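What follows is chain A.
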Amino acid sequence: MAALIFQELLPFLFILGISPLLVGLINKQKALLSGRRGAPIRQPYYDLFRLSRKETIYASTASFISRLAPVVSFSAILVAGFMLPIGYMRPLLSFSGDIIVFAYLLGLARFFQILGAMDIGSSFEGMGAAREAAFAVFAEPIYFFTIGSLAFVSGYTSLYEVYLSIHLDNPSSLVFIIVSSISAFFLMVTECSRMPIDDPSTHLELTMIHEVMILDNSGIDLFLYQYSSYIKIMIYGIFEVLFFNPFSLQNQWLGFFLFVMLLLLLTTVVAWVETMTARLKIKSIPQYLLFATAIGILNLLIYTFVR
Partner candidate 1 sequence: MIQYLFLIGCILLLIGAIAALLIRPVKQALFFVVVINVLALVVNLIFALMRLIALPAVTDLFPVFPDNASLFRADGLALFFLLVITAVAVPTIISAYTYLQHYLHKEASVRSFLTSFSLLLLSTQVVVFVNHSILFLVFWELMTLTAYLGMLLEKEKEEVQKGSFVYFATMHMATFILYIFFFLLHDHFGSWLFSDYHLSLTTGTIFYLVCGFGFLGFGIKAGFMPMHFWLPWAHPIAPAPLSAFLSGVIIKTGIYGIFRVIEFCSPLPVWMGIAILVLSVFSAIFGVWYALAQHDIKKLLAYHSIENIGIIGIGIGLGVLGVTYSVQSLVWLGFGGALFHIFNHAIFKTLLFLGSGVICNNCHTRDIEKMGGIVHHASWFVALFLIGSIAISGIPPLNGFMSEFLIYKGFFNASASLGNYFPLLMLLLAVGLAFVGGLALVCFTKINSIMFLGTERSKLQSFIVSRSEYTALGILASLCILFGIYPQSLLGIISSVITFNHAGIILQPYKMFTHWEFLTVIFACVLLTIVCMILWKKFNTQQRISQAWGCGYTPLTPRMQYTASSYADEINSISSHMLHLEKDVTAPKTLFPQQSHFISHSDDFSEKKFIAPIYRYIINKIDTFELLSRTDIRFYITFMLIMAIIYGGIAIVWPH
Partner candidate 2 sequence: MSILLVLTVLPLLSIGVCYFVPSRKVQYIISLFAAIAHLVCSYLVFSGICIPAENDFIRFDALSKLFLLILSHVYFWVVLVSYSYLNRPLIVKEEKSKKLYFMMLNVYLFANTLALISNHLGMFWVAAETTTLSIAPLIYYYRDKESLEAMWKYLFLVSVGIAFAFIGFLFLALSAGGTALEGQQLLITSFTRSAAQLNPIWLKASFIFVFVGLSTKIGIAPMHPGDIDATSNAPSPVAALMSGSLRGTALMGVLRIYQIMVRTGTADFARTIMIIGGLFSLFVAFVFMFKVTNYKRMLAYSSIEHLGLITLGIGTGGIAFAGAMLHTVFNSLTKVVLFLTAGNIHRAYRSREVNSVWNVLQAMPWTGWLFLFGFFSIIAMPPFGIFFSELMIFQGLLTKPLLLAAVLFFLFFIFVGMSKTVFHMLYTAPSVEQTTIISEKFEITHFASLTLLVLLIALGLCMPAQLCDIVGQISKDFGIIL
Partner candidate 3 sequence: MENVLSILFCLTLLYLVITSRLKTYVSILRAQGVLLSAIMVFPFLHHLSVHILIIPLMSLVIKAIVIPRFINKIIIDLDVHRIVEPSIQPFNFLLLIVASMSTIFVAAHVLSGYTPIEPIPFASAFSAIVTGIFLIIFRKKLIIHVIGFLILENGIFLFGTSVAAEMPTIVELGSMLDVFVVVFLMGIAINKISSTFAKQDVTVLGRLKD
């Protein structure tokens, strides 16, 4: 019984509760790796709290779109988040075909973010929106090449079942895990606009994608945007980590523990990458993404020809 309640509460806990913490962890480790003390891990919570009390300022050129956009994108991302299994628990929303819904809900969020950015009519937001749009085009192909290929192989169309279908006993599964996790990492980097695609820490407008889009948002809108970006990181973190879950199919508590461990590991990896690499030139990002897409094809080739 308790386990059941726990299962039901877990998603809220992770998606809504812990997601800022994840970002805090990343930033902290970054700071440490680059030899600074850095902000406390709780910092994101403070930011959110601050933003939620601030008054909201709208540009004189803004229309109802920029009032609508943050809400829609937030809720879309939220609902998408509830489709992912936490550890080894069945997610809140799971049905055959939720793979597609998941991708398209994120698309909905993106749609409104872009509109919200373009609503101001400022060239900075325009630039950000244009880049976001251009790079996001590759997100869905990558997504389908990673999790989608697994789905096509296993024949399941629900994220939960797809992840369950990864077994170590068939050899090609190992390859799957490796390849998929790599391109999933690229996906995460792209979607959450981290290095080397985008540099969240700078505020030099010309080099940014996500940050520059929300340049004119403030108060509650900024709150929503920030929050949803945290949730996004959490979502893609889970998405990435779950590829390694099958190592612990024996015991679900052990699995859950491992899952958390892996999340922490992921934060370290992200932080490490962000410290080590420099941001790519905007022009060279498409090639990078195309590469990420291309390696996804390996999965299917392997599957088709190893079988």
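Details
The definition used in the following text is that a residue touches a chain if its C-beta (ideal position, glycine included) is under 8 Å from a C-beta of that chain, and two chains touch if they have at least 3 such contacts; residues count from 1.
Selection rule: all candidates are chains of the complex that A comes from, given by their letters.
All figures in this text were calculated on a predicted structure; none of them were measured in a lab.
Although all of 1, 2 or 3 belong to the complex, chain A touches just one of them, candidate 1. Those residues of chain A that touch candidate 1 in the shared complex are 52, 55-65, 67-68, 71-72, 74-76, 78-79, 93, 95-97, 100-101, 103-105, 107-108, 110-111, 114-115, 118-124, 126-127, 129-131, 133-134, 136-141, 143-145, 148-149, 151-153, 155, 157, 205, 215-216, 219-220, 224, 286, 300-301, 303-304.
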